[in-house]
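Notes follow the structure.
Our next item is chain A:
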Amino acid sequence: MTPLLEAEGLVKRFPMRHPLTRRVTGHLTAVDGVSLTVRRGETLGLVGESGCGKSSTARLITRLAEPTGGTIRFDGRDITTMGEATLRPVRRDLQMIFQDPFSSLNPRMTVEAILSAPFRYQGLKPEPGQIAELLRRVGLRPEHAERLPHQFSGGQAQRIGIARALALHPKLVVCDEPVSALDVSVQAQILNLLRDLQEEFELSYVFIAHDLGAVRQVCGRIAVMYLGTVVEIADRDELFAHPAHPYTAALLAAVPIPDPRIERARPRVVLSGDLPSPANPPSGCPFRTRCPRAAERCALERPTLAEGAPGHRVACHFPLDTSLGLSRDGARRAGPRPAKGAP
Partner candidate 1 sequence: MSGKRVLVALMIGLAGVASGCGQGGGTAAAPQGTAGAKAGVLHVLASIDLEHLDPARNYVTSSMDVGRLIYRTLTTNAAAPGPAGGEIVPDLATDLGTPTDGARTWTFTLKEGVKFEDGRPITSKDIKYGVERTFAPEFPEGPPYARMWLRGGDTYKGPLNGEGLKSIETPDDRTIVFRLNRPVADFGSAVSMPFFAPVPKDKEAGVAYDNRPFSSGPYKIEKFEPKKRIELVRNEHWDRSTDTVRKGLPDRIVIDLNLDPAVIDQRMIAGQGEDANAVQFEPIGAASVAQVLTNPALKERLVTGESINTRFLSLNTSRKPLDQVKVRQAIAYALDKEALRTVRGGPIAGDIATALLPPAIPGHRKEDPYPADVAKAKALLAEAGFASGIDLVLDAPATPGGKAQGEAIQASLGRAGIRVKINEISSSAFWSTVGNASQQHDLVIDGWTPDWTGASTYLPNVLDGRFIVKQGNQNRAHYDSTEVNKRFDEIAAMTDAAAAATAYGELATRIMRDAPVVPFLWDKSAFLTGGNVTGAYGHVAFVGRVDLATVGLKSAR
Partner candidate 2 sequence: MTLLDVKDLRVSFGETRAVDGLSFSLERGRVLGLVGESGCGKSVTSLAVMGLLNGATTSGEIWFDGQELLGSDRRAVRRLRGDRLAMIFQDPLSSLNPYYPVGFQIAEAYRAHRRTSRKQARAIVVRMLDRVGIPEAERRARDYPHQFSGGMRQRVMIAMALCLEPELIIADEPTTALDVTVQAQILALLDTLRAEYGTAVLLITHDLGVVAGTADEVVVMYGGRAVERGEVHALFEDPREPYTRRLLAAVPRIDRPVPDRLETL
């Protein structure tokens, strides 16, 4: 069975303009050769810090943005250059959930109108009761249909966004930071809901977040992005147990754990410096400027995504995990941060 989604070598470049002269001063490479596959029924996580290209990747996959290079195959068809009209039926199977629950709902439309829009734009009509059923399915009440978006809380609004995405029973839903605007308690509800719906509707997800905890909660496989490239990709448990890329390790180490005992005791890799500008990426390995293990080779040669353990691929000349069969020579482990004494 073919994968549901295959992205191959996706590139997205934006021209950068001077704010006054509007002259193109350079190019910002938001996505720099990303290849991903999503299998049917699975959830692929995309994590990384802001500016790493994860949202741009989502927009490329859903064809909200035109790729500068690469191909996208969805459900066996090449949709990279498909025109809007040809793409329209494909869109029934390829939906998206957005970050800002309010911004993603038209403030002038009632919930009823918002939820019938998918049908209308596809030249269909919702069956009687279908809207009410959708609402019920995402945990809202049918009478909510008459309300306007601003009458809902953030969590409820996000449920409406989810209902809209699911209205046409898609195969793949791209969730772009669906919970990052929500409070923890609401976030938990939405994460649970997404999981329930996945089972019920046999959905595949591309789940994008900067919160490793949330990603870990819902994803089967996770790709870590840095500066427009995928630096590591592995099954969830493998990734969290054996991060191979120094960046992944640093990311994991930086996530605060809500337990003072663990949090204060664990060694921590504190990365120095800032994210380099995507307009002017470093030569060789994009992470080398902040990498504690960087060596001469890193500046000269860009590491490619290579499979070490089965299903675990990493783009690093000096990966951390020996099980990946690579040398640890020359690697410098950052010294652990002095643990804070108990108060």
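Candidate entries met the following condition: all candidates are chains of the complex that A comes from, given by their letters.
We take it that contacts are C-beta pairs under 8 Å (C-beta built on N, C-alpha and C of every residue); 3 or more make two chains touch, one makes a residue touch a chain; residues count from 1.
No experiment lies behind these values; they were computed from the predicted model shown.
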Open item on the list: Judged by that same contact rule, which candidate in 1 or 2 sits against chain A in the complex?
Closed with: 2
Open item on the list: Under the stated contact criterion, what part of chain A meets candidate 2 in this complex?
Closed with: 49-50, 183-185, 187-189, 191-192, 195, 210-214, 216-217, 236, 240, 250-264, 268, 270-272, 274-275, 337, 340, 342-343
